[in-house]
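Note that this is a trimmed complex: some chains were dropped, and none of the rest were shifted.
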Amino acid sequence: MTEQTHDDTSCHADTHGYHENKARYLARMRRIEGQARGIHRMIDEDAYCIDILTQVSAVTSALENVSLALLEDHLEHCVTNAAREGGVVAEEKVAEAMAAIRRLVKS
Amino acid sequence: MTEQTHDDTSCHADTHGYHENKARYLARMRRIEGQARGIHRMIDEDAYCIDILTQVSAVTSALENVSLALLEDHLEHCVTNAAREGGVVAEEKVAEAMAAIRRLVKS
């Protein structure tokens, strides 16, 4: 698990877009972790393939919605702030956001 | 978490397509559970938005690959066995597999 790889001075911990909704993101990830454990148990108890596939699709959708919410917070705060700064900071922020959007679309 | 909703006599626990690879599926789901916990910790420690998004995409891809592997096992065993039985059993098995494929494609 790669921790923070960006030394992002223009975007401090308390100004990350998701900061306001941190408690809700933590609760959502706790739920997703529980769903993953539930799928582990279904496989362990020889559940029917299609039932397991249904649960895996539910977790994938939940993760996708976490990504979309994080992305919206990021665009509203970090990318918008960087755009006001202008120059290379703005260009890098948009390029970084696009790389994240590509991963989201292609995964 | 809905457990097994199908009373699938034609597809017993030990003949589920994934039975042979059960240990590997259990290990993969344990890893995914750990990744979800790691994302929870990144949010808790105010990691940078893009780093979190990168990890969420990695977990989504890992889940997608579990789905594709489960689906392949299911087609090779349960759907193929049902096709040999023919009639309504075969039709239902294909319809069920297609519903799972639709969820996978649309999630």
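As written, the chains take the letters A and B, and residue 1 is the first residue of each chain.
Here is the rule we use: contacts are C-beta pairs under 8 Å (C-beta built on N, C-alpha and C of every residue); 3 or more make two chains touch, one makes a residue touch a chain.
Worth saying up front: this structure is predicted, and the values here are computed from it rather than measured.
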List the number of copies present in the full complex, noting that all chains share one sequence and 2 are shown.
4
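Definition applied: only the chains that are shown with their structure count from here on.
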So, in whole Å, the Cα centroid of chain A is separated from that of chain B by 21
Which of the residues in chain B come into contact with chain A in the complex?
1-6, 8, 11, 13-14, 16-19, 22, 25-26, 29-30, 32-33, 35-57, 59-61, 63-64, 66-67, 70-71, 73-74, 78, 96-97, 99-100, 103-104, 107
